[in-house]
Structure formats: structure tokens, C-alpha cells
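Complex shown without one protein chain; remaining protein chains in place.
Chain lettering (A and B) follows the sequence in which the chains are written, and residue indices restart at 1 in each chain.
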Amino acid sequence: MTEREHHEYDVIIIGAGGAGMRAAVEAKQRGLKVALITKSLLGKAHTVMAEGGAAAAMGNVYKEDNWKVHFRDTMRGGKMLNNWRMAQLHAQESPDRIYELEEWGALFDRTKDGKIQQRDFGGHLYARLAHVGDRTGLELIRTMQQRIVSLDVDVYMECKVIRLLTNDDGSVAGAVAYWRPTGEFVTFSAKAVVLATGGVGKSWKFTSNSWESTGDGHAMALWAGAELQEMECIQFHPTGMVWPLSVRGILVTEGVRGDGGVLRNSEGKRFMFDYVADMFRAETAESEDEADRWYDDHSAGRRPPELLPRDEVARSINSEVKAGRGSPHGGVYLDIASRRSAEFIRRRLPSMYHQFMELAGVDITREPMEIGPTCHYIMGGVRVDAETAASCVPGLYAAGEASAGMHGSNRLGGNSLSDLLVFGRRAGMAASDYAESKASVSINEAQVSDYIAEALAPLERENGENPYAIQHDLQELMQANVGIIRKEDELVEALEHLEVLKERVKNVSATGGVSYNPGWNLATDLPSMITVSICAAQGALNRRESRGGQTREDFPKADPELGKINFVQRQTQGAGYLNPISVSPEPLAEMPDELKVLFEEAK
Amino acid sequence: MSDITMRVWRGDQNGGAFENYVMPKVEGEVILDVIHRIQATTAPDLAVRWNCKAGKCGSCSAEINGKPRLLCMTRVDQLPEGEPVTVTPMRTFPVIRDLATDVSFNFEMARKVPAFNPIPKPEEGYRMQQIDVERGQEFRKCIECFMCQDVCHVIRDHEENKPKYAGPRFFIRYAELEMHPLDTNDRRELVREKMGLGMCNITKCCTEVCPEHIKITDNAIIPLKERVVDADFDPVAWLGRKILRRTKRTSEEAAVQPD
Partner (left out) sequence: MTTVENSATRVDNSKTPVVLGGTRGGPDQPTLRTDRWWLAPVITVAILSSFVVYATWAAFVNKDYYAGASMHRDLISPFYSPCLTQGCITSGASIGGHVLSWWTISPALLILIFPLGFRMTCYYYRRAYYRSFWWAPPACSVSDAHKSYSGESKFPLIMQNVHRYFFYFGLIFNVLLTYDAIMAFREPGRGLGWGVSVGTLVLIVNAVLLWCYSLSCHACRHLCGGQVRSFSKHPIRAKLWKFVTPLNAKHMQFAWVSLFFVAFTDIYVRLVASGTITDFRLF
């Protein structure tokens, strides 16, 4: 065998989205040797898809806003399943993280007095989202990317990490990866590893996620001995495009509703007024008049029901379509054309305007959009310590969508971008602390050659199965059985089918060579896709209630007892793709009294 | 429905050739969908770079019928009916395989941009007016698809210019920084001497191909050229400096001229 490329680092960060880049900045500023590894090009990560904004209680538009209100909104949006400490840290620190971006060159939209402008979003009591039109994620990623470049962080682009490497004591030792352009393998030894690999949405058929969202970080963490939780809590964004079929799932920003867009069924009715849950009744408008007054002055009326948290809206749309009041292509209408001027729409929502114009031939300044729920975000992920983002594997950290706890069972729009920054930084700090405390590490060659052999197997196997066929079957299965509404028998069936798919992956074969071969690349993604799918289905089966991103047709109500429990998944009988995953209920950390008071006051 | 013939260039550093794939047409599809169907059925190893498939990440840049386009934003029904669709990799960059090219040239040019260097932060935080951030915001819409770099003949047709030419993508970056209300650096010398601003002959192809509709030439490159004229080619300013024995104006001085 020819000599393999090898690098030694203090901290490696896997994933170059917002969280990964923020972690890299933190570690690099500490003077450590840092590598940022991404399976795409730098600046292409899924963070660019975030549209609406980054939630931070800066109080630039409504002085009444502060971290306590933001904290309360976040916890209630997450149906109290959140790790309270994470939600608190997030609410307290996000304004500083946003201001920091400005020092690095970000250009947010401004208020009249020159402060950062903030916009309304679902579930947030006050206008709170710092934004740049409807391309806030792009602004965030570009700002971080330029910061990374100016700090001269080593970036490994189009380099896919396949497995984490561990020491005999179970602590993390590094990672093994391959370069997608050449197919050559490369190893990294690292004192600390930060996982910032994003989500899992590619296992579903209709998703706003890109090919990258294969749950690599979730799966690799599990295989390395870490724990996952809330894997059943998957957010279906209420407004994805539904037509043409080929663009089904592409996101339509919540900003459309924040800026005045309303949802109507085929009868033209604003149906959201019929779906206001008790928890939100006190603060939601009762009539269209009241709701319309609110847009201009939040004290003149209560919030429109279109701005309820995403899980509520997605479920309502689903019910309308099921009741036969959907649009021709199986969605409902999102109408801003009749409510705002064309000039306003083009200025506030430029990329939505272009997206519909170019992909669907729909002019959103004249016609309503057809939309429906799309798989968008996983609240679950690696179980981490709130302060440090540390997993139970020494030296392994997780931030962003790959980690769990922050968002509970349902994430509020705008909280992901600020989550990335707050916990990306914290993960970077803690990983640096850990790396500084450690002497050098070495990697286990036996592990490395096993993993490389495993990754190369599909290329050596002949007449095996087409990886695209397996991916297709997986997506169909997850969409049908572990979709927005779930049932006991369907979940059991899904788990049975997933076992079959797991076996089929063993027989997958890829044609062609190692250089930039998407078929082979997909074959190496399949194990993580199937692992996270199993976790999601298992979690959904165990959580016998409806809460946030978990909706059970057979258990339509939230169960107060289950609201105090996390379903934690781990591999107890040996770690690795083929080994079983166990699920165990574990109690949620209890909120201190001074925070509990906040929820009493609101009632 | 009828069929569509895809003429896809396949090859690598050792050369390549066109291969034809005939696929059934599907309503509303974009070219990237067709490529994906080719991958899933007949050519699993057909290399193409893509991510978001919604025109937001700028990964799937290639050339369709000879013109730089995002594969995910080009609808099949916009192309001439009944004619084969030619898909080739971006011409300006070395090919990795099939439609994927090595765009590291751009990341190297990004490293050469002197970083944003703001004025010290005042106690109450930075304040900026919307009118002052709007020019920069236009340039920050850039999704780094690098099609402007691809189409620019300065490097598309002249490999030897690459080391000394930043290209339209980075001219808008320089323009953004030069127009940033908080920045203190003066990058005009750099853009003229090392980044090849003078090589641009404003034929506007970059503006034509920009999927974000950024007015690259009118709003970034020409204003930069004029700023360079302020600094270097303005004979009156030059004479004034000689007579008054002053050094070149810094960008700060340039920015605070009386109305």
C-alpha cells in the first residue's frame, strides 16, 4: 500500500457549517492547531439555506425583549423537552454572538437609528430575528468563512470523514477520511474532535436538506460510544414548495408569514384560526382583524395564528389536506400577493421571489404559493453537556444540528442560526481546553485499516446492489412510515424494513473508480443514513405521545410524564454499524425555581 | 411525454468525450434532476458537484449549451425543444472528473484579500445606516458559484493570467470592503497592482451570467476602477500631491471630503 496522508492536530472540526466554523474560529484564536474538515466546498454548507434570520433578544425593535422572554419562548416552543440550561445559555449569549459577526464584516439590515433590524417569526413573542433580507444563512456563512480565511485555519474541502478513531480508554483519537476528488484516504490524529455535521434529512423523500444531510455525525458519534437523544423529534417545516415535483421540499422561508403572508385552504379560508392549541390561545388573535393589526403594532392586537410554532402549523396544514381542502398539488396556499405590495415583497423576500419565478414559474407578487410540510431539521442528536457541548466520549464534542437538547421537541425558527454561534463557540472553547490538557495522541492503525477496507468494499464487490436503489427505498420508507404523523404498526414495520435495508447495504456495490465517484460516495453515506433512520424510528416508537416534532396518531395528546423524559440511545453490545442500538428513558434535568417562575407569570 | 437527449462531457485529466443519454422528460424538471436520474439509472459514477438544489449554495455550476449556468436553476422547458442538451464542466478550471472542476483558484484568491479591518468599536456598539450597508449587501448576495470567474475571458482564454488576476468574484469582494462604512483599509493599490483590475475590459459577461443578478460590472468593477483613478491616474490629484508635497490620500481621507 502506498503511504497514506496523515495530519496531526490539536482540534479537528468535522463539518464547516455555522457551528463548525464558529468552533474553528474559537479554537484557532486560542492559538491551537486546528483543522476544519468538510465534505463539500467551504461556504456551501447547509447553513446557507437558512433564510429568515438569527434569533437574539437584542431588544432593538421592542425594548421589552430580553433573554428571559427568549428563553421562555424557546422552552415553550420545544414543549418543555429542552435542556433548560442550554436554552438559557442560548438566550443569554446570542446577542453577543450576533454583534461579534458585525466585527467580522457582516452587514445586517438596519433600523432607522442604525441598529440591527429584527423581524417577527413564529413562536417568538417579539420581533427578534437579526436578518439580511431572506438570505441570513448566507450572510452568516460568508462572514464566518471570511473569518476562517483571515485566521488561516487549515481547511480540508471535499474530504469526507468516514469514522472517528478512538483510544483504548474510549477517548477520541482522531478520524479517518477520504478526499472526494481523488478517493485517497487521509487520517487525522486529534486531541479533541468537534462534530458539527448537521442534520439527517436526506433519509426522507421530501426534504429541504441537501445530499450532505446524511447524519454522519450522529452515526459516527454513536459508533464511537456516544449517546443520542430525541431522535424521534424531527421538524417538518410547514412551508416547503410542493410543485413542480422535482423541487418538492425546497424551503419557503417563515419570513413570508412574518412579513404578512397568510395560509388559506382551497376554499380561501384562513384556516389557522381553527387550530390554535390551548397553550397558545392567550396570546393568539381570535379574528383576522385583530391579527392584521398586530403586524404594524404588536400592542394593537395579538399574534396571527400563522405564526404559531412550526410543529403546530405543519400539523394543521396536514389536517387540511387530509380533509380534502388542499391545493391541486397536495398543499395549501401561502398568500402574500394580496396583502403586500409587489415592491415590498421583492425587497423583503428577494430570493423567494426568484425561487418561485425560476423554478415554478410563479410570480409571488401576483399569485399565492402552493406549499406543504417538508422534512427540515432534527432536534435530536448527540447528548451533550450544556456548558461544554461535550459528549460522554472524552474529547468528543458536538454542536449545531448534530447535538440535542437545545430545542427540545421542536425548534423555533431563527433559533438554529443563533444556536450554531452560541454552542459552536462553546464547543470550540471546551475542545480547546481539553486539547490543551492532553499530551499527544496516536491513532490505532488496526482501526484505520478496518475502516478503510470497509469503505472500499463497495468498489471491490461485483454485481451487488445499486446504492441509489437502496437510498430510494430508504427515502420512500421513511417518508411513508416515519413521516409527519406516525403510528405504532407503521413504526414497527419501518424498523423491520430498516433491518432489511441494513443487510442490503452489506451487499452494495459501486462501479467506477475512487475519484469523484458519487455512486461510491453514496455507498459510504448509506450506513449513517440507515443508522439515524433506525434511531428516529426507535425513538418514535418509544415516545407514546405527541409532542413537537413527534406526532403519534394513536397518541394524539402530550403525556405529562413523558415530558420529563429523554429517550437516550446507545450501543451497549459493542459499537459499530451492525450492532444493535438500545433505547432507555432518562429523566430530564429539572429547571431551577427562579426559571420556573417565568412560566407561572405567563399563565 | 417526449424524451430529452443529454450530451454530457465525461472525462478527467487524461481527456474525455461526450456521452449521450436519452431520458424521458418529466414536467417541471431542471437539468440537475435529469443528471440525477442518469446517475440513479445508467451512470452511478457520473461526477457532478451539487448541494442545495435550490440556487442558494452555488455548487452545481457547469456549462449548458456552451453557457455557464447553475444546473439546478435551468429548467428543461427553457431550453430549445427537441435539441440535445450539451452539458460540460466549467472551462476555466482544471477538470477533476466529468462535470466537477477544481475551483481552488478561487479559494487561493480569497486568501489574498486583506481582511475586514473595522474602526474601534464604540461603547454603544456599531451603528450603520441602511443606506450605507445596501451597496455592500448587493455584493454579499454572491453565492460563490464562480461562473463569473468561469466566463471571464481574462482567465478563461489566458491561463497565464491566473496568478495575477483576482476575477469578478473578488472584485465585488474588494468593492464591498472599499464601500463598507466601518472598514479602514485602503486596498486600491493592491487591486491595481496585484489583482489585475486593469486587465478587466468590462465586457460584462460576469454580469450576464450572475445567478444572483448582481450588477458586477456597473456596481463593483467600474466603481473600483474609478477609485483606482482617484488614487493613481488622476493628473490633477497627482499634480496637487506634488505641489502640496503630500502622500497619496488614504481611503479615510477620500471618504471625508466636504460636500
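Keep this in mind: a contact is a pair of C-beta atoms (placed from the backbone, for glycine too) under 8 Å apart; a residue touches a chain by one contact, two chains touch by 3 or more.
Fair warning: this is a prediction, and the values are worked out from it, not measured in the lab.
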Omitted-chain contact residue, chosen from B:41, B:78 or B:203: B:203
Touch residues of subunit B, complete complex, unshown partner: 9, 11-16, 18, 63, 65-68, 83, 86, 88-95, 98-99, 101-102, 104-105, 108-109, 111-112, 114-115, 117, 129, 131-132, 150-151, 153-154, 156-164, 178-181, 183, 185-187, 189-190, 194-205, 208-209, 217-218, 222-223, 225-230, 232-235, 251, 254-257, 259
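Criterion: only the chains that are shown with their structure count from here on.
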Complex contact set, residues of subunit B against subunit A: 12, 26-30, 33, 39-41, 44-59, 73, 75, 96-98, 100, 102-103, 107, 110-111, 113, 115-116, 118, 121, 125-130, 133, 136-137, 140-144, 177, 180, 183, 213
Interfacial residue positions of subunit A with respect to subunit B in the complex: 40-44, 46, 48-49, 99, 102-105, 107-110, 113-115, 117, 132-133, 135, 138-139, 142, 146, 149-150, 152, 155, 157, 181, 210-212, 243-247, 250-251, 351, 354-355, 358-360, 466-469, 472, 510-513, 515-520, 522
